[in-house]
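A single protein chain has been omitted from the complex, and every remaining protein chain is retained in its original position.
== chain A ==
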Amino acid sequence: METVEMEESGMGVLVSLCIEAATKDIYSVQKWRRQRRTLERLPCQLGNVLFRRLLRRGILYPSLLEIFQYCVEDVDLKGETSVDAEWMAYLGAFRYLCCLNLADCRAINNASLWPITGMTTLKELDLSRCLKVTDAGIGHLLSNSNLEVLGVSETKLTSVGVMCFKSLKHLRVLDLGGLPVTDAALHSLLALTQLEKLDLWGSKITNEGACELKMFPKLTFLNLAWTFVTELPFLPSVTYLNMSNCSIYFIFNEENMGYTSRLEKLVISQAIFNKNPNEEEEAFRYLPKSNLSYLDVSKTSISNFQFLVDMKHLEHLNLKFTKLTDYLLDPIICVGENLRDLNIGSTKVTSQGISNLVGHVPKLTTLCLSHTGIDDSVLPYIGLISSLKVIDLSATFITGFANCSENYQEKSLSLTALQNLNNLEILNLEETPLRDDALHPLASLKGLKSLFLKGNFLSNASLEITSNLPNLKCLGFREALLAYSELCLFKPPKMLNVLDLRGSWILSKDEVLQLCNMFPHIEVKHELRPANISSDRYNIPGSSSSSPFRKTTKTSSSTHLHLSQLSINPNEKFADERIKYSIEELLDLQNASSSSGLPINLNTDLLKMD
């Protein structure tokens, strides 16, 4: 049934229909909100879904919260700017509240935390980015003695407040990201022996504090990005380590000789290795490499990749923006056996280097080569890596024609090489010099789910090619020369639900609107698309998407939208003003303009009106 949502997929159809009927609008809610005894018996699993649905529909308000007092365990209010002390007063009365997410709730302050004091049922609390929460508010949390998960990143807490957390003995996960945590504060947290995840990015921890991290016996996740830590002692239990943007001297010292490490994921993006003459070689010397499956060393100055050789279990490798060249690829070839995800974008690797990789990466599913010097000669080699599902070839020199000899007739379509890739689902060819006539081979990539094209060489001819891709769900067709009359003839693939036409400057606002109406099941993206259209669409009863409430937009597309609105609105307003006043009134206004600072071109506008 279309009404069944993903999150409720485990539920029966009748349950979903009931939830749908119960949350249709505020009048439906009024019909059942007084059934107190029933509400007291309602299983939390159903209460949680009801709550979520009402919140998403935007019909949840403080006094309505009361009805959920006995039947909700899990409250996620992330990003709800309306959540304030009044909401909290009701939430404090929830008998079985277990998880409370208040991240990005801007109205939450110290006083509004008071109602959740002493809630022994509460196990998880997220206050991340609640900018009004300071040390004074922490006192309210300390009586929640059963807290296991606590997030206070990017609040206004100081080291003094953080020290208080030592009394929350059951804490397993503590997110202190972006707080000025000092070594002394970290020392006091050593009392938290159950700690498994610790986020300390952007803190004031130094090597001295880092030394004490080995006192947390169960620590598996550690984030020290943007700190002053340069040397990290051996931490036997840690499986995930993030030291991005640190100035690294060494990771794990010789102490670990003889111990086994569990380290599986290491992220040291943008790290600097300049304190040591041997740089990265020394930094990785004692790093246990045998279990490592995920390595991100992007944007570092690493120029010797020999340390990779021992990482036989490596599955995910990110070398973006490093000094990698064709001659330095040998270590990657050595560990290629298990590689699934390889990112060597923005490096000096060329087609020649990729050709050496073929045959050594049998499990590779994702390959990113964006912003490299590769050209069409790489495509036959990529075509041989049959396991590939995702290929990013954006901002490269791929023209779509293999033979660049002077004789035009000899040119053959190079993208045909990709036809052998039966698993290919996502292909990114943005910002390449591809032209319409080179894209024909794409028509035979039947498994393709997402295709991204961008460039003003593209026109309607390319769009037609995509019509025949049966599985295509997302089509990016940006900055193309597309006329509205041509788009009207476009037969979108059956599965398509996103059509990105951003940057198609020929289209007018009305035409974009027409397109939205013409393809009601497709989300058409364009700078001139009015924001309210999308929210209307999301408000269709029974649709699984979120309400405009929740759409606090994080994607780049939406920021585009906002920008375009900003640039349009002032003009519209000005047009309104001219209609609003009569000519006499305007003339009066003009006389007064010296003091009020009206636009100077008022006179010319008046002339136009006449």
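Following the convention adopted for this analysis, a residue touches a chain if its C-beta (ideal position, glycine included) is under 8 Å from a C-beta of that chain, and two chains touch if they have at least 3 such contacts; residues count from 1.
Everything below uses one rule, namely that contacts and distances are computed from a predicted model.
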Legend entry - Per UniProt, the name of the complex member that is left out, chosen from "M-phase phosphoprotein 6", "Replication factor C subunit 5", "Elongin-C" or "RAB20, member RAS oncogene family": "Elongin-C"
Inset, instruction - Using the definition of touch stated at the top, determine which of A:42, A:141, A:210 or A:241 touches the missing chain. - result: A:42
Legend entry - Residue touching the undisplayed chain, where the options are A:19, A:185 or A:308: A:19
Legend entry - On chain A, residues whose C-beta touches the chain left out of the figure: 11-15, 17-19, 21-22, 24, 27-29, 31-32, 35, 38-39, 41-43, 45-46
